[in-house]
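All protein chains but one are shown at their positions in the complex.
Let's turn to chain A:
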Amino acid sequence: MDHPMPPAPASPTPGPSAARAFPSRRRGRWHPPTTETAPTRAVLIAGAVLFLLLVLLAPLISVFAEALADGLPGYVAALTDPEALSAIRLTLLVAVLSVPLNALFGLAAAWAIAKFEFPGKSLFITVIDLPFSISPVIAGLVYVLVYGAHGVLGPFLQAHDLQVVFALPGIVLATMFVTVPFVARELIPLMQEQGTGDEEAALSLGASGWQTFWRVTLPNVKWALLYGVLLCNARAMGEFGAVAVVSGRIRGFTNTMPLQVEILYNEYNTVAAFAVASLLAVLALATLVLKTLLEWRYGDALMARRGH
């Protein structure tokens, strides 16, 4: 921003740095940071609010309205149904197994990428991002192809009576695949920004590798790690496509909450479907609140501090 540039009306909100770039021309006279007329602004704001209402708020409200269509007793009955309870338990179990494993993997991957140089590093980063670009249905199918009865590992698994697809391990694997990037993606930019200076200082003062990790590296990224785990968890509990392929849809056993919602809806059981969906919505809202709290309280620690 150090080259001269006329105040462009096309740019609606010039940042503070742009305002500072032309102090002499604007001195002594207050000038609003935006140049749109009041009606234009009103139309833009109304459009944005309407969009949010129609796309986000209305569906969210309708989830709870449909869930409570038969009153509170109907809602409670729908959630205490054995199949619904089993779906809730399975969803929690899958999250509890897959999220910590992905947190460990994400931390290790981010640590390797940010603190070391090795051949194939950019390929490694690309591989971590792969689940973002692959359709979840394909993610599920590849597990069937590898671990299914006719898959590469199928004969071995069958010989040892190990059930992977259409059982808990397959559901956990598919969920982990889909949620791999969340923690690593959150940590890599921050750890790259922090560099290796702190670690080098600790090592030069006589700390061991593990001490350095526990006392320097981990505390530096703890809030970003928690943030990544939060997003990872939200996605793990909400995943439908990949899990649908490997679940086998056994009622009361291998149906997660999103699958149960679809099943109930297709059985014309709208109240129960939306009751289960409302739990997922509550989870999403709780995630949002925690995420906002983290951003508000620890925003500095979450982002790479540019320019300092």
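Quick note on the criterion: contacts are C-beta pairs under 8 Å (C-beta built on N, C-alpha and C of every residue); 3 or more make two chains touch, one makes a residue touch a chain; residues count from 1.
The rule we apply is simple: contacts and distances are computed from a predicted model.
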{"item": "Which of \"Fe-S cluster assembly protein SufB\", \"Sulfide dehydrogenase (Flavoprotein) subunit SudB\", \"Sulfate-binding protein\" or \"Nitrogenase protein alpha chain\" matches, in UniProt, the chain that is not displayed", "value": "\"Sulfate-binding protein\""}
{"item": "Residue of A:R41, A:K121 or A:R249 touching the missing chain in the full complex", "value": "A:R249"}
{"item": "Chain not shown: contacting residue from A:V43, A:A69 or A:V96", "value": "A:V96"}
{"item": "Contact partner of the left-out chain, one of A:V165, A:M237 or A:L302", "value": "A:V165"}
{"item": "Contacting the left-out chain in the complete assembly, out of A:P131, A:G148 or A:P181", "value": "A:G148"}
{"item": "Footprint left on chain A by the chain that the document does not show", "value": "89, 92-93, 96-97, 99-100, 103-104, 144, 148-151, 154, 158, 161, 163, 165-166, 218, 222, 225-226, 229, 248-253, 263, 265-268, 293-294, 297-298"}
